[in-house]
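Below are the structure tokens for one structure; questions will follow.
All protein chains but one are shown in place.
Now for subunit A:
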Amino acid sequence: MTDTPVFEVRDIRKDYVLGKPGLFGGKLRSLAAVRDVSFTLRRGETVGLVGESGCGKSSLARTVLRLNEPTGGEVRYHGRNILDLPKAEMQKLRRHIQVVFQDPYSSLDPRFTVRRILSEPWQVFPDIVPPARREARVAELLTLVGLNPSDADRYPHQFSGGQRQRIGIARALALEPEVIVCDEAVSALDVSVQAQVVNLLKDLQDKLGLAYLFIAHDLSVVRHISDRVIVMYLGQVVEEGPTDAVFRTPRHPYTVALLSAVPVPDPKQKDRDVIVLEGEVPNPIMPPSGCPFHPRCAHARDLCRQTPPPVREVGDAKVRCHFAGELEPAADLRHLAGPSEPGDRA
């Protein structure tokens, strides 16, 4: 891993305007889906992004890909702000930043053969692979993702979910990108197949030096694949740091609750104390005052209700909490600590 930042996101913000002002004027209402999120992706690095429905992780993905225009902030690719680029320039740059979607059933055109699916990006970017080489390149790509070169003539419906996701990955690789945004790329797959695709993504990263923004709600998968991790709640980053640090000693009460709630495949740990968060994620149109997490936080005090917390640095992590580093986690987190190797006797 070298230290060149390939991709930098600075204070990115995305507001959605809701409806028009009423008959009597009134203020335009808006929803801050992503609020001042920053992160850096280096070559060969994976940044994991976790959070629950509505926390803004998909909005963030769409915004950094410039599929949605951000309201503010910067997205730098090799130091160059891509948000200022005119449309034609942006179009050229897209080959470097690809995306793999969640649903391998709806993201591949059912009428196209795999050959056509993989060659189509070259219609837009003809310089990447000269026409004479394309046939061979399709075969290479298929081999790279663990399929057979002979699969090129088959249609998406002839493949299983895991195989289709491999095709989706091959298509992303066709343009030889440096950054791949994986938006819940393994979430729809069965456990045994999911492991294959996760291993494939890691192999490809080692071979090609790809940088991943890996968005998922499955915390164990994110733990496994990420070098750094970002935890979002209601559009904001509440905790960020090296994966090991965040998963071993989570500091933000929300991260603690999230990690505490994950079911652990080890019956010996089923009696551990688990935090059951009360209530649900608040409506982002009317976020709570002060710290957005305070209505559900066991540690909340008056300060939290009144003042939005600053980002504090605790060890290697950045935590958006007034009391970061001062709180004792209210849960039994031994399932995060050490291996007890269930089922490994075989």
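The working rule: a contact is a pair of C-beta atoms (placed from the backbone, for glycine too) under 8 Å apart; a residue touches a chain by one contact, two chains touch by 3 or more; residues count from 1.
The rule is short, and it goes like this: contacts and distances are computed from a predicted model.
Its UniProt record calls the unshown chain "Oligopeptide transport system ATP-binding protein", which is the correct pick from "Oligopeptide transport system ATP-binding protein", "Probable DNA metabolism protein", "Response regulator transcription factor" or "Putative DNA modification/repair radical SAM protein". From the set A:132, A:191 or A:286, the residue in touch with the chain omitted from the display is A:191, counting the whole complex. Only one residue from A:37, A:230, A:257 or A:304 touches the chain missing from this view: A:257. When the whole complex is considered, the residue among A:56, A:70, A:121 or A:162 that touches the unshown chain is A:162.
Annotation for subunit A: contacts to the undisplayed chain at residues 52-53, 160-163, 190-196, 198-199, 202, 217, 219-221, 223-225, 243-244, 247-248, 257-259, 261-270, 274, 276-277, 280, 335-339, 341-346.
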